[in-house]
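Every protein chain but one is kept in place in this view of the complex.
== chain A ==
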């Protein structure tokens, strides 16, 4: 969303410039390869932890507003994780919680002006998805041993179909991290490109004189609606990521 400044002189819209990485903290950031993306990850993590720690500080039996909010967040992910994975998957609950709030905070922070959406980088979402993928494989091997490989041959299918079925199953299994990461990445990029494009329309129309000034209100109205949509998409994508993680891990722990 830093892109308003990068809209070139009212003639073209640079919708992708907002995703560029710039080192922060000058040469130190450059040397550490510390861009605004990890900075916002840090901000997101600190905000979430502050929310939890400050919210739970009273630790009272009858919670106040902030504590109730923190507890709702906990209960929401706890019900999601345990409801999907069962009690065997309780060990993965903190991981699912971390994933959900890391993505949610990233999506929402990105909606603030002059901020950066780290979930709009395929490298980040792919890293998260690969982490989920590897953890689910390791959990499968630990909970099921080599029986894990039986999943590539659907139970009850005729044996003569196995040359066809096994490659398909392997392919669908391997495509999981790809679909998981691209879904989140594409959603965030699309939303932010749209916001940028409509913001650019406003600037372009404003350059047309009096009627332009009036017409320029329309893209702003659209952007308000888009922001509302992005608020929905942000929580929805975090939820989808979390619940798919739960489903993959459920296959690993419960067979």
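Operating definition for what follows: a contact is a pair of C-beta atoms (placed from the backbone, for glycine too) under 8 Å apart; a residue touches a chain by one contact, two chains touch by 3 or more; residues count from 1.
The rule is short, and it goes like this: contacts and distances are computed from a predicted model.
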Ask   = Which name from "Sarcosine oxidase subunit delta", "Sulfur carrier protein ThiS", "ATP synthase subunit b" or "Succinate dehydrogenase flavoprotein subunit" does UniProt give the chain that's left off?
value = "ATP synthase subunit b"
Request  = Identify the residue among A:133, A:148 or A:185 that touches the chain left out of the display.
outcome  = A:185
Message = Among A:56, A:166 or A:216, exactly one should touch the missing chain; which is it?
response = A:56
Key: Where the unshown chain meets chain A, residue by residue   = 16-17, 19-23, 32-35, 37-38, 41-42, 45, 48-49, 52-53, 56, 59-61, 67, 70-71, 74-75, 93-95, 97-98, 102, 118, 120-124, 127-128, 131, 185, 189
